[in-house]
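What you see is the complex with one protein chain gone and the rest in place.
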Amino acid sequence: MNPAEIVKKIRERFPKEVLWFVCFRDECSIVVTKEKIKEILRYLKNTPGLEFDYLVDLTAVDYLGFREPRFDVVYHLMSIKHRHRIRVKAQVPEHGCCIDSVTDLWATANWFERECFDMFGIHFKGHPDLRRILMPEDWKGFPLRKDYPVKSDLGDKEWETYKELKESAKAWKENAE
Amino acid sequence: MQNKGITIKELTVNMGPQHPATHGVLRLVLELEGEIIKKCIPHIGYLHRGIEKLSEDLTYVQSLPLTDRVDYLSSMVNNEGFCVAIEKLMGIEVPERAKFIRTMMAEMARICSHLVWIATHALDIGAMTVFLYAMRDREELLEMFEMVTGARLTVSYPRVGGVRCDVNNRFLDKLYNFIEKFPKKVEEYETLIDRNRVWLKRTKGVGVITAQEAINWGLTGPTLRGSGVYYDVRKFFPYDAYDKVDFEVPVGKNGDVYDRYRCRMLEFRQSARIIKQCIEKLPEGPILADNALRIRMPESPLKIDKKDIIFEIYIEDKQIQEFIQKFTEVYASVEAPRGELGFYIICDDSSKPYRMRVRAPSFVHAGVLPKLCEGSLVADVIANIGSIDIVLGECDR
Partner (left out) sequence: MDTLYIIAITIIKTAVYFGILMLHVAYATYAERKIIGHIQLRLGPMVVGPHGILQPIADVVKLLFKEDIVPAKVDKTIFKIAPIISLTAALSTFAVIPVNKNWVIADINVGLLYVIGIAGIGTYGIIFSGWASNSKYAFLGGLRSAAQMVSYEVALGLSLVGVILMAESFNLTEIVNKQTEYWYGMFLFPQIIAYFVFVVAMLAETNRLPFDLPEAETELVAGYFVEYSGIRFSLFYLAEYLAMFSMSALATICFWGGWTAPPILIKAFPILEFVPGFVWFLIKVYFHIFLFFWLRGTLPRYRYDQLMAIGWKVLIPLALVNIVVTSIVKYYY
């Protein structure tokens, strides 16, 4: 099924939610509001003829200063049966930075959503285990946000946990002696 | 459990991040009851270098060497994936010769990567000899990489719009000789382990994942094909010269460690076939497109034809059109040795990517470990880690 038809189908089913769609180099992205994202994705997954059974990627993009709402959560879907792809983007604002989790639709979304939370601070409602995944558990800030600096301004200061670790090791050593 | 004042609790074992069988810095927290795994929690991120964040501060050309470090065992394929994405974004048509060279090199990288896989996988299960046999052949391939690119591991060889330098006949002869002999060598590994009783006992029926589950968990590459799902980016969405060469995609049946192993062993032969065809069909001509990205002018913005963007807006907002025109985005994926390696790039008319997302197969595959391991024995964890073939550099990025 070509992308235009897919968009048409979704628009028929969810007329209010679809905001716009863009086609570039045979890739189609649909931009939707975040409220019914799970229903839209479930529709895409289960409707005969679409059957997007495979979540290729889930990530987010920060459009700080270019657009309100600030974030886009991007779902790349593919159907192994029909060999077509689509990109669904849900807009998420900075305040109330949350969206429904899709872990019960695709198991692979579990880690993708954790990564997304880790990097952008977007909360996924209904996620079974929303923890940081790549960064240390006590990390402050969300690295892939545009207002997070690439180069650290910590100077020569040590990472706090490392300091704690050194102290506890020292105390333990004294104890042992 | 309370019994005569004795408390029985599970034994928690930290497997990794420094452990010989976790292929790098993967850490698994295993809760054991005897030798049976009750719970398995993978912890990753020990090799996180922030490649996605770094690339936002670098130009497209400068980002290319970063992709080498994503999956350092098959850097050629990573470069290729990045270049394919940028080419798609800019609409560059790559010359035929460059396409064939890239395909050939990517398959070399696939063989290289699979050789490391068979070496470490067999070593984990205890067959030490296979390791050295595989390393012997990998050495030859690395030498050939060095002949063309000057580097053995982090090659940075493909360029946006072609490849960096041409291949010569001496290299092609050497590669051809190697490829002629290679299937014999694969048979050699197979004589060691393929029908070895111990090997079969360790791999058959271990870490089973059905086709349905495998798709749901987002597995790709040989790990998915071992479960009997026919999906290969090279066949589904052909890039470079894959639509001009003849090859088959081996598919397994049971989805256990053994079938994944068989899939990769068969891929060795298919890769050899592709390389042979590439050498035979290699056309003459230029190796870099005319409108390729200029390395000497890294600060010049990308030229993207805005006419190609088709859009429809269903809400009342005047700024949206401007926004859509500004941010062009593209997702391109290649079949890396481990699975589908995708690059999602958003371009904002500057010389630097606004966002570069790497969809790493190892990341997804590491996530499936609890599913494969829970309920099995400690020794099966090792077999499972080997069979999903993860590289932590790619997993953590």
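Letters A and B mark the chains in the order given here, with residues in each chain numbered from 1 onward.
The rule is simple: a contact is a pair of C-beta atoms (placed from the backbone, for glycine too) under 8 Å apart; a residue touches a chain by one contact, two chains touch by 3 or more.
The structure displayed is predicted, hence computed values, not measured ones.
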item	value
Contact list for the unshown chain, restricted to visible chains	B
Per the touch definition above, residue among B:Ile41, B:Met128, B:Ile295 or B:Ile310 touching the missing chain	B:Met128
Contact set of subunit B toward the excluded chain (per top definition)	11-14, 19-21, 32, 35, 122-129, 131-133, 136, 192-193, 196, 198-199, 201-202, 377-382
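The rule is short, and it goes like this: only the chains that are shown with their structure count from here on.
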item	value
Whole-Å gap between the CA centroids of subunit A and subunit B	22
Complex contacts: residues of subunit A adjacent to subunit B	11, 18-25, 27, 29, 53-57, 59, 61-63, 66-67, 74, 76, 80, 83, 85, 87, 106-108, 110-112, 115, 119, 132-136, 143-144, 148, 150
Interface residues, subunit B side, partner subunit A - complex	44-45, 48, 50, 52-54, 56-57, 88-89, 91, 213, 215-218, 229-231, 236-237, 308-315, 319-320, 323-324, 326-331, 333, 340, 342, 344, 346, 354-355, 357, 359, 363-364, 366-368, 371, 396-397
